[in-house]
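Here is the structure we will look at.
Note that this complex is displayed minus one protein chain, with the remaining chains in position.
Let's look at chain A:
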Amino acid sequence: MEASIGRRSSPTQPKWRKVAYGGMQPGFQDNHTDESFLEDMIMNASVVKRDLLKVMLDSVSISQYVCIVALVVLVWTYTLRSSFNENSLMLLDIILLGAGFFVFLLTAEMLSFDLLLSYVLKIFFFITGVYFLSPIYHTLTRSISSDSIWALTASLLVLHLFLHNYSGSTVKAPGALENPTFTSNISLNASIVASLLIASRLPSRLHVFAIVLFSLQVFLFAPLVSYCIKKCSFRLHLCFSFGLMAATLFFVYRLHGLLFVLLSGILVFVNLLGPYWLIRIQEYKFEINGPWDEAKLCFNITE
């Protein structure tokens, strides 16, 4: 028997149907709201319940990368003050390149001589390219005032940190699933432009070559290396990150007290306050799905 709530007036009144044809339905106004209104709505279908500890552990990647960028800025500062000379910079470059390559090889799954040779060749071309382009970078911003350079570099680095892809690596590792996204490309470009701007303030071409090589090594390959470490073992990743954070805090303290306070504030926010706040506001999440959604194609469009 059908519900009798609205039907007392006429027992032979036809039921309201959710159809658009046939004109006005007899006995019902056009603004009649049936009990079946919004019954197909699905709420919060794909919302994941997050665990505080897991979010905190995941945020360690973010603080690790912030520390890496802080170390790069430290090296730039010391070089601009002429505390580092070009030979020590070149030594740093070679050590970093060797260490990074070593870690990458250790954690790589497929090792073949051809692959190794192709990597060595690419690195060789990369270094040669930077060496021959360094005279251009040396005189790039000669006519621009220093203040503009510092301001531009600072904003580019902030942009780089905001848009960076913390879950993967823009430079695609062999065996990585996703293509780099649009924002991660922008962030990579911002970091490269920032390093070139800083390099153009240096006294000699060898300085420029060393700094550009150092910066590009870090910005291009540090995400890749940390991605490889994370893929290999999570505990190793945690140890590496905490060691890096401790080292960075130590060196920044030696440089300037206020910057130390700022950096530790950022690290506390990213690791502790951020996850807590995220989980607090998750309860307000309201995702609505229903028959009005655009249908998703179940196949990939191959152009």
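As a convention for this text, a residue touches a chain if its C-beta (ideal position, glycine included) is under 8 Å from a C-beta of that chain, and two chains touch if they have at least 3 such contacts; residues count from 1.
Methods note: contacts and distances are computed from a predicted model.
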item: Chain excluded from display, named as in UniProt, from "phosphatidylinositol N-acetylglucosaminyltransferase", "SAGA-associated factor 11", "Autophagy-related protein 101" or "Phospholipid-transporting ATPase"; value: "phosphatidylinositol N-acetylglucosaminyltransferase"
item: Residue, one of A:111, A:281 or A:295, that touches the chain absent here; value: A:295
item: Touch residues of chain A, complete complex, unshown partner; value: 18-24, 29-31, 33, 37-38, 40-41, 287-288, 290-295, 297-299, 301, 303
